[in-house]
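My questions all concern the structure below.
Every protein chain except one is present and positioned as in the full complex.
First chain written, first letter: the chains are A, B and C, and each begins at residue 1.
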Amino acid sequence: MDLDYSKDQQTFRADAREWLQQNVPATALESFDTAEGAKQHREWEARLNAGGWAMVPWPVEYGGRGANLLEWLIFEEEYYRAGAPKRINQNGIFLLGPTIMEYGTPEQKARFLPKMASSEEVWAQGWSEPNAGSDMANIQATAFRDGDHFVLNGQKTWASRGAFADWLFGMFRTDPESERHRGLTFILVPLDLPGITVRPIEQLDGLAGFAEVFFDDVRVPVEHQLGEQGKGWSVAMATAGFERGLMLRSPARFQATAKRLVELARLHVDSIEPSVRDEVTRCWIAAEAYTLDTHRTVSRLLADGKIGAEASLNKIFWSELDLRMHELALEILGDRGELRPEAPAAGDVGSWLDGYLFALSGPIYAGTNEIQRNIIAERILGLPR
Amino acid sequence: MDLDYSKDQQTFRADAREWLQQNVPATALESFDTAEGAKQHREWEARLNAGGWAMVPWPVEYGGRGANLLEWLIFEEEYYRAGAPKRINQNGIFLLGPTIMEYGTPEQKARFLPKMASSEEVWAQGWSEPNAGSDMANIQATAFRDGDHFVLNGQKTWASRGAFADWLFGMFRTDPESERHRGLTFILVPLDLPGITVRPIEQLDGLAGFAEVFFDDVRVPVEHQLGEQGKGWSVAMATAGFERGLMLRSPARFQATAKRLVELARLHVDSIEPSVRDEVTRCWIAAEAYTLDTHRTVSRLLADGKIGAEASLNKIFWSELDLRMHELALEILGDRGELRPEAPAAGDVGSWLDGYLFALSGPIYAGTNEIQRNIIAERILGLPR
Amino acid sequence: MDFRFDEDQELLQNTVREFLQTEVTPGSVRTLWETETGRSPELWKQLAEIGLPGLLVPEQHDGMGMGEEEMVLLIEEAGRAALAEPVIATAAVAVPLLAELGGALANEWLPKIAAGEAVVAVGHPVSPFVEDAHVADLLLLPDGTGALHAVTRDAADVTAQPSNDPSRRIATVEFDASESTRAAHGDEASRLLAAALDRGALACAAGALGVCDRLIGLAAEYAGERKQFGKPIGSFQAVKHMLANVKVKLEYARPLVQRAAHSVANDASARDVHVSMAKLAACEAATSGAKVALQAHGAIGYTWEQDLHLWMRRAWSFDHAWGRSPFHLGRVREALFTGALPIGPGTTFRGDA
Partner (left out) sequence: MDFRFDEDQELLQNTVREFLQTEVTPGSVRTLWETETGRSPELWKQLAEIGLPGLLVPEQHDGMGMGEEEMVLLIEEAGRAALAEPVIATAAVAVPLLAELGGALANEWLPKIAAGEAVVAVGHPVSPFVEDAHVADLLLLPDGTGALHAVTRDAADVTAQPSNDPSRRIATVEFDASESTRAAHGDEASRLLAAALDRGALACAAGALGVCDRLIGLAAEYAGERKQFGKPIGSFQAVKHMLANVKVKLEYARPLVQRAAHSVANDASARDVHVSMAKLAACEAATSGAKVALQAHGAIGYTWEQDLHLWMRRAWSFDHAWGRSPFHLGRVREALFTGALPIGPGTTFRGDA
């Protein structure tokens, strides 16, 4: 066990810190789920990319920095430490990008990766359909082959970033006779094609974080198929895999929230119940546990280990922690905990309320926590289905 | 809504209080799950019976006082207030007794009720079998008719009071072709018959609160069948019904525990965490809620209402409350919370530890809380099976 | 001893329930969300016709002359319907306060309220905000010295404080306290403010019951229809059990609210403790109902267009209004730990031996 950073790792951290200090916008951007915010975030991504920090874990040949997972964790720590903006193109950067590297043709890599790196093209994900939520294999949207095109029909929903994205990726049923996870093909779809209707979905916080996307005889060139025809499930599983999920929810995110929570609790220490102080302490411990566990996992992965159903433990842990931290923050804010940030009396309520509404979705999206508990019980503990 | 007691009710309370003050043993009896304790409790029951307070809710003709449910609640309050002993014959008094009144022949009533009232005959219940726990209809013990006798074979388990009881009641399969809840007959069995083996089961607290009872060609006269042959399920359902369950877990029991808990917390108020004080407060509120809810139910029953699946709400609520109160008591006792009462340093730990071990069984027995939640969801909320 | 509402009370409740089912729909609530005041004078007038604002107004002032037992039943219905009108501020709190103040204030305002022609809002030191101040014709407000003042809205400086619930409109209010605005002071003002707090908190508890019941109903309905893995999600134990747990909380909060209503109506000595117990339990049921109903709905529940959040936000609002949980828990805790309250078997009702 070696818990010290190497010289190189320290240098990497120092470089990241310096660049971020000089470049992170002084005032917070608007939410990327608004038109104006999406524009601001695209600008920020372009700047990150110009600085060479947009695609830290990507290979250098695709515009990345070739960083390993541990360096990625270091970068994330610095990124959150600097209070840098959220990543509008996370679907592309962390989910689709690595999948294209694995399954894409050379032409696809050249076509998609650079514009993803610069966020010139922002990606929506199209995992879910109205009847394929937690039950992801129940996909009904179809793609039939017509010459050198697929013709898409059907509907995707809960497409995150769907409202302001340029492209969408998802699975379509290319074999009409097939069932469940067979006969699906992974296809990349430009959202400006004729026959596509994007309908933003307004969330509890009033923002359009998701969209429904309708396909009505949409013609997509076959070269936008990723991986083999009918093998979309394997591609999707790789995309949804743990290593990438990790990148979406790096420990730094929860450590940053835990720190803000502790600071809020310290500020109001005289007015809060002792039990709230205790719960804040427990949350900070949990954020540390999450960080340590991630380092344990990354150490194993760097030594060529594999990750399996443990990802379900991870999902439950961070989503419950995130929700608990936001609940506690509102509790600490007391009477002001119900105020919108724009209320004259809001004071230091900041983004806690909207953060709470967002955190409420944690136990739901990316596979409800109920599904995750089934997976743990069946695949890790060996209980019967 | 009228929340005042009538003159008669006040008189009833005063009478009970006076008798109990004069008669409750000054020192606690030993547990009735020991040989010596069983003897002491039988003596106490005889005294209660002589005083006319053993069978408060029973009709006068069977040795009772003809009290209604509300008076029963009042009696229970006084009984717990006086710190009177637990009822060794609760299976008889509260479960079987009322069932015999409903389903018994005149001869059965005359034969069984008076000796039950005096606890000259103590009853064990034989609901469960090794493969019929929460799934009570899966009974496999058999009774075949041979002339004017039944011949019993099979096994009952978790027979509470089984170790020191004189009689057992339970269901046996009289129709070998039958399945589930059909073809069962409710039979009363003297535990001293040839072919019966009683094997006490030692519990977590080291006491024999339960027994396994084995039947090997045990011959029981047919006149000990309660209700019709093959209709045992209806009899059992009446026995397990809510009104009787209520009597086993009257609010006074939890109010008495809540009071002891609050007093313990007050005593140690300087050494306990503020969050423990809060939790103690919540428990006391819950005990009050349980009391109020019981009065609501009793008011409805007195006005000729019926009780259905609500009993499942009740089961979950009291069992979780009881466990929580005991956990908190051990928390308040701190370092001494792990000591056996006989430890020289035990101080005021009293019976909290054994009470905790007993409370742990609350969410399990009388239908696990998981089963109860199913019942609530399906029968009250209308969710699909 | 009869711990039940009587038939007349239940009849009244049913009448109001039926009225609200017709007149207050998710669509009409959303329409009001988009308006500046979030309130509908027409609806208020209709509510007056079925007797809601004037429920506690004494008959000599043209009201129904009823009490808190009836009030909690009706406010439970308001919660079930997600009604946004100032029922709690005006009908549950201001009316009995004005009646106790008596004199010119009562004579002027009580008949107007009963007729649905006035809204009165009440401030209290327990919160920095005053609900419905923005539409109140009259404001009853404490000053820094504990005295109580009556001011009209044009004499007050009302600053809206947008909240998480578009149905809950709160404001900070400043005004010039003077001899002429003063309605009560000293012990009388303390007594009136204490009673106002208990009435407001009791009403929130009652509203939370209705909200919780509706949340469970919405979730059970959705879970019975929505399929995943070929089965309705409501057939999965995880969904069943989370809803069952909320149902347990709800049904054990209910008798606490019922008893608190009786205690407020009869000015029982433990009134404050009873109210706090009720508000704690009912709001805990409603807020956990919000969380569980959302989880049972999954992603669809997370959308603005799904109606679920109308009730989720009401649950959070009732939790915030008229004393948050730490305040109410503290009141009960103090009573318990100072030994001020008799406890144990046989102490739940008055007149126990």
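By definition in this document, a residue touches a chain if its C-beta (ideal position, glycine included) is under 8 Å from a C-beta of that chain, and two chains touch if they have at least 3 such contacts.
Just so it is clear, the model here is predicted, and its values are computed rather than measured.
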Chain not shown, its touching partners among those shown: A, B, C
Listed residues A:202, A:310 or A:335, member touching the removed chain: A:310
Options B:99, B:128, B:174 or B:239, residue touching the unrepresented chain: B:128
Contact set of chain B toward the excluded chain (per top definition): 128, 131, 133-135, 138, 157-158, 201-204, 206, 210, 273, 334-335, 337-340, 342-346, 353, 360-361, 363-365, 368-370, 373
For chain A, residues in touch with the removed chain: 1-6, 9-10, 13-14, 17, 70, 74, 76-78, 80-81, 251-252, 255-256, 258-259, 262, 265-266, 269, 277-278, 280-282, 284-286, 288-293, 295-296, 298-300, 302-303, 310, 313, 316-317, 370, 372-374, 376-378, 380-385
Residues from chain C at the interface with the omitted partner, ascending: 236-238, 241
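Everything that follows uses one rule, which is that only the chains that are shown with their structure count from here on.
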Chain A and chain B, separation of their C-alpha mean positions in angstrom: 54
Centre distance in Å when chain A and chain C are each reduced to the mean of their C-alpha atoms: 40
Junction residues of chain B - those touching two or more other chains: 278
Junction residues of chain C - those touching two or more other chains: 239
